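I have a structure I would like to understand better, so I am pasting it below and will then ask my questions one at a time.
Every protein chain of the complex appears in place save one, which is left out.
Read from first to last, the chains carry the letters A, B and C; within each, the first residue is number 1.
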Amino acid sequence: MNEEAHGYISSKDDYLKRLRRIEGQARGLQRMVEDDKYCIDILTQVSAMTKALQSVALGLLDDHLNHCVVRAAAAGGPEADIKIQEASEAIARLVRS
Amino acid sequence: MNEEAHGYISSKDDYLKRLRRIEGQARGLQRMVEDDKYCIDILTQVSAMTKALQSVALGLLDDHLNHCVVRAAAAGGPEADIKIQEASEAIARLVRS
Amino acid sequence: MNEEAHGYISSKDDYLKRLRRIEGQARGLQRMVEDDKYCIDILTQVSAMTKALQSVALGLLDDHLNHCVVRAAAAGGPEADIKIQEASEAIARLVRS
Partner (left out) sequence: MNEEAHGYISSKDDYLKRLRRIEGQARGLQRMVEDDKYCIDILTQVSAMTKALQSVALGLLDDHLNHCVVRAAAAGGPEADIKIQEASEAIARLVRS
């Protein structure tokens, strides 16, 4: 892992496992719709999937702050400002989605 | 489509198409992680996927209110109360997720 | 309480009490900013206030479904469709805010 690597690199396998599970949830939802399952039960699964996705996002963001942002802030200069602005915009998108 | 069919039945194909696209987004996220893409770009995709999922949920809920809930309310009795309570709980889960 | 009364009427005092508490939280936040409190502590209070507000919204919505929507659905006709559409739009605004 080099100096410039992204924050999530060290837990790449963990993220891939969680995203594969989320992909499985998307397939499970299709089966529920195909099998005419009850709307409320489908909605419960959609909420669970949304939570799982949100949790991946919060993990990625934490890794990003801990690595890319801290590194840029320590180095100083305009790069730090850019990284903070990017992070703030990403946070706003998450809070509003 | 019978009397008792779920609200989303008439747009089943549309929901399946949207869920397949969401499944594709989950696979796309795995590729981004595997290819060491920039954290912020991954987060942007996660927000897009969350919005798509939320939109499916709002559609299902609207169909549910329009069909199952209206039918139960028209019939009256305890079934109506149960349906409304179920719907309220599903809404709370969506708002809080 | 007449036939046409809104759903929340029977618990009006409870809603007023909760909204007064929320108003108090808004004043508390102003004091925190005036006293230069630590940003993270202010954010914790903002999250608490947002949750309190969300909980009022979910309560109002539940009352609305249980009264206005059920009454309109039982009566049938175009009024029921309008009520459901209004409710769906209100739910979408809550989920997205």
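In this section, a residue touches a chain if its C-beta (ideal position, glycine included) is under 8 Å from a C-beta of that chain, and two chains touch if they have at least 3 such contacts.
Given the structure is predicted, the values throughout are model-derived calculations rather than measurements.
Colleague: Touching the absent chain: which residues on subunit A qualify?
Modeller: Interface with the chain not displayed, on the subunit A side: 54, 57-58, 61-62, 65-66, 69-70, 73-74, 76, 80-81, 84, 87-88, 91-92, 94-96.
Colleague: May I ask you to list the residues on subunit C that touch the chain which is not drawn?
Modeller: 5-9, 12, 15-16, 19-20, 22-23, 26-27, 29-30, 33-34, 36-40, 42-44, 46-47, 49-51, 53-54, 56-57, 60-61, 63-64, 68, 86-87, 90, 93-94, 97
Note that in this section only the chains that are shown with their structure count from here on.
Colleague: Once you find the CA centre of subunit B and the CA centre of subunit C, what distance in Å lies between them?
Modeller: Using C-alpha averages as centres, the distance is 22 Å.
Colleague: I'd like the Å distance between the centres of subunit A and subunit B, where a centre is the mean of that chain's Cα atoms.
Modeller: Result: the chain centres lie 19 Å from each other.
Colleague: Can you give the whole-Å distance between the Cα centres of subunit A and subunit C?
Modeller: From the centre of subunit A to the centre of subunit C is 29 Å.
Colleague: Would you mind listing the residues of subunit A that make contact with two or more other chains?
Modeller: none
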